[in-house]
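For this view, one protein chain was removed and the others were kept in their places.
On to chain A.
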Amino acid sequence: MADSGVTEGPDKKEEIDRAKSEGKELTKEEKQRLRKEKKQQKKNKEKKDDKASQESEKEKKPLSSPPPASQPPPQSTTQKAPSAVPAPAPVSVPASEAPVPADKPAKSKAELKAERRARQEAERASKQGKKGETGQQAATSKQKAPPNELQPVVKRLPEHIQVDNPDVLKKLAKKLERQQIPLRMDYGYKVSLFSHLHQYSRKAPLTQQVSIPSTVIHPAVVRLGLQYSQGIVTGSNARSVALLHAFKQVIRDYTTPPNEELSRDLVNKLKPYISFLNQCRPLSASMGNAIKYIKKEISNIPSQCKEEEAKSKLLNCIECYINEKIILAAKAIAKSAIEKISDGDVILIYGCSSLVNHILCEAFEKSRKFRVIVVDSRPRLEGREALRRLVQKGISCTYVLISAVSYVLPEVSKVFLGAHALLANGYVMSRVGTSQIALVAKAFNVPVLVCCETYKFCERVQTDSFVSNELDDPDDLIVTRKGKTHLKDWQEVPSLGLLNLVYDVTPPDFVDLVITDLGLGMIPCTSVPVVLRVKNVDQ
């Protein structure tokens, strides 16, 4: 039912649409003008006491932000329009609300309008409040500039980076309770920049709260979780392989309950195990991809397949996955990488990457003459393990700590880095310290080569190391020298926080080449989204 308010509406709508389609934000004047017109509209409508009109909600955000999504067009006989969905916010703003369903019977329209307005005001106020809390974070995190956020897509932030939001915590607790997995408590004071992440203590393992002959969780998964949280299985590849091994045991011991289908029930059985492993240690990108693959394979099992056959098929799939994505990929990458290693090279590596170690050992076997400088950092000191493996092979190595990197770089000819994940915008996520090495190498004009299998390519986008990271046990930073432990009582000092970051993100400008498998060989960092797209098309 058209009314005068609506006739004004479409013009304004066109304007707004035009502005949005051009990808521009509405300037302040435009916004003001729109607001005035809106008020006019409202007054007209109230006078006429007509059906509800849409209120185009322009939330004024202090930070530059994309305009909020528009509502569906007004014209029809809709009783109430759903209130506007707040736009997909930049990462700093916590989870957005879902559109409120709009079926309210018999109340009078004016009352309903007033109610709705009051509700929207309340939401706006609460949002401002939340923004105040996370304002610090927002100031530091880079602004994502999504140019064309027109559609009302509700982007939800993953729960593991919203630990300071009590609602999210409550939801997580409920979910874990439903799955009968214990909740692991956070430990110690968290540095404010990272208070949105979990921080656990190694001395309080999750197995404290699990019954000892674990019945809810498969014993292989409990063992795996324990090994993750104690650091016995570390490294992206090792964690994935161990995960798939545990899943093999689970599938072997699985029996389909009556009246259930294997394809659906097994996936449901795996969900609590994955939550448990997540509680022990946040899942890595490679593990996430492996889990996606398994879930897909399980749900693709035809329903008439017998249980034994299905199980053997799944076990076979897992074997193939490991073989293709990890073992053969390592071989292919080594082959490409060895071309880049020439005689007389001085290669710098950081920490302990299983792939880089493999490459260097292979190159040494193919009689390339080179020497290696191993850079290491506290508190993990993983470089010692890399050093051991290389020296055992016979490669001549030098060992320095990361503080000496700029002293050592003038003699380095190449830098080989491993990666935990390659993000969709070309950033490399790796052990903390990697971006530092890449930066200094860039300053010295030393080529940086990142070696990464394709199964670690991840669709996430990240431009900084704050938003999504992992906090390790802060007590690892405490060291005892000459019998004295100065930081023993760090928790009692109120202004002291210990921060033990695990990952950091390296921009693609510092990376010269990515060596990967799947026949791609060497690609620039920015081709990662292309590879992802091609992979998705294949699957």
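Just so we're on the same page, a residue touches a chain if its C-beta (ideal position, glycine included) is under 8 Å from a C-beta of that chain, and two chains touch if they have at least 3 such contacts; residues count from 1.
FYI, contacts and distances are computed from a predicted model.
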Chain left out of the displayed complex - its UniProt protein name, from "Protein pleiotropic regulatory locus 1", "tryptophan synthase", "Auxin-responsive protein" or "Translation initiation factor eIF2B subunit gamma": "Translation initiation factor eIF2B subunit gamma"
Identified contact with the non-displayed chain, of A:L157, A:I181, A:L197 or A:V222: A:V222
Of A:S303, A:Q392 or A:N445, the residue in touch with the unshown chain: A:Q392
Listed residues A:V233, A:C305 or A:L520, member touching the removed chain: A:V233
Footprint left on chain A by the chain that the document does not show: 205, 207-208, 210-215, 219, 222-223, 226-227, 230-235, 237-239, 241-242, 244-245, 248-249, 252, 322, 326-327, 351-352, 354, 382, 384-386, 388, 391-392
